[in-house]
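Down below is the structure, laid out as structure tokens.
The full complex has more chains than appear here; those shown keep their coordinates.
Each chain carries a letter (A and B) given by its place in the written order, and its residues are counted from 1.
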Amino acid sequence: MNTYSDKVMDHFQNPRNVGEVENADGVGEVGNPTCGDMMRISIRVKENRIDEIKFKTLGCGAAIATSSMTTELAKGKTIDEAMQITRASVAEALDGLPPEKMHCSNLAADGLHAAINDYRKKHGAGE
Amino acid sequence: MKNIYLDNAATTRPAPEVVEAMLPYLGELFGNPSSKYYGVGQITRAAVQKARQQVGRLIGVNNISDNPDDPYEIYFTSGGTESDNWALKGAVMCKSKKHIITSAFEHHAVLETAEMLEKSLGCNVCAKQTACEVTILPVDSTGLVNPDDLRKALRDETAIVSIMHANNEIGTIQPIKELAAITHERGALFHTDAVQTVGKIPVDVNDLGVDLLSMSGHKFHGPKGIGALYIRKGTRLDPFLNGGGQERALRAGTHNVAGIVGMGVACELAMKNMEAEAKRERALVETLWQGLSDRIPKIHRNGHPEIRLPGTLNVRFEGAEGEAILMYMDMMGVQVSSGSACSTGDIKPSHVLLAIGVKQEEAHGSIRFSLSHDTTAEDIQYVIDTMPKQLDMIRQMSVTWKG
């Protein structure tokens, strides 16, 4: 009977893909330090696929775990596939989040989408 | 794994002596203290009264008789929250004065109660006539209330002023004696939430000059679910629980005998150990602060550096979020508390930190270390040794950290 699932704890304890992609093709920054959570996702795109993805986050345990999980889910996917990753699918992949933490899983998916949009804008493939 | 508990401001481990004293009252001596006229009830009646005397002595009430029908000035409640609720609600509910003064850095048990009374005094039918007005005094950057602010806020209609003795998050100790005197000049009641000070630093209701004082057993190695409200003789306060007449019909309900006995013993232990213990914890806190600030860049101490609880240290870490710090420390077997109220759903930073002028984005990165009798020098050294690495990890991940 844990507040966080084992998957959340695993990603929290061993966060994947921490950092910044150098010379990223797209960067998404969401959240606000005033609210206590902020997140930056940077991606490198090769042949329309997410070749490299990294995150940095200021936030709670759930924020870290969802960031980590989101990067794992997105890695290797095509841009279009990655856009399908929703707030709900991240939470599901983590075996659920406490209700009051759903907000954080939103943040990570939002960050990913922002990064892809940034890439599209820069590379003329925008919506 | 290590198990280092540094969240004693949230709750403490009941002392072995406390538990031992409670046990008979969970067994053989289970009689209802209200059953005055036969054996087993008489024993528990006497036990409750003895505990009342122990509690009284700790806060300077030395003249409690042996008569179990005489609660005198110590009334047992279910904890600090109930004591706070009773003090405020009981002071305004049946009174014509309807103005309450409190401070921006009170515990929620006071603030939320004041807010409830401001909304409606529990009655939206005639809310306009009955609602209280509430004035919230600011605190300065160390957490202190300015007595002049209180002077200006007091009115003839002020029913009660409630200012906590020491703050649970940052530990700053208020000038209660002065604030109570100012309050009495204008004829209002003075209440202090002393949940964080009773058992940790000397508290004397007569020296402080308060009319009402809240305490809670589990904050100083007593059991949870038991507390008391000191009510100075002559204070007009409404009953809080109506019923079978216990506690001079002011707080009815079958006595939590084991809890009361445990709280009494905790008071006696606190009295004995307080002086040496406060000195020891004060030194440990300095060691901790020195150790951390030497090893971790860009950290800041929240609250008053001197006028504060001996065992509480609140530290702000730039570029890190409280819950994350707390969880990484938990992985190392260290239990601390985050100032942020992140957990409650609305991700508000601590109202206490905001009250002392910490910025929103900074308030999220604060951690409270709170010590107790159970804390050792080795515990503190372990935290000094492990925390820098954990914090570095978090900061490496952080968007806002600019190493």
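What we mean here is this: contacts are C-beta pairs under 8 Å (C-beta built on N, C-alpha and C of every residue); 3 or more make two chains touch, one makes a residue touch a chain.
Being a predicted model, the structure only gives us computed values, none of them experimental.
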item	value
Total copies per chain kind in the whole complex, with one of each drawn here	A x2, B x2
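In this section, only the chains that are shown with their structure count from here on.
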item	value
Chain A and chain B, separation of their C-alpha mean positions in angstrom	40
Residues of chain A that touch chain B when the two form their complex	12-13, 15, 18-19, 29, 33-40, 55-61, 63-64, 99-100, 103
Contact set on chain B toward chain A in their complex	319-324, 327, 331, 340, 342-345, 347, 349, 360-361, 363-364, 396-401
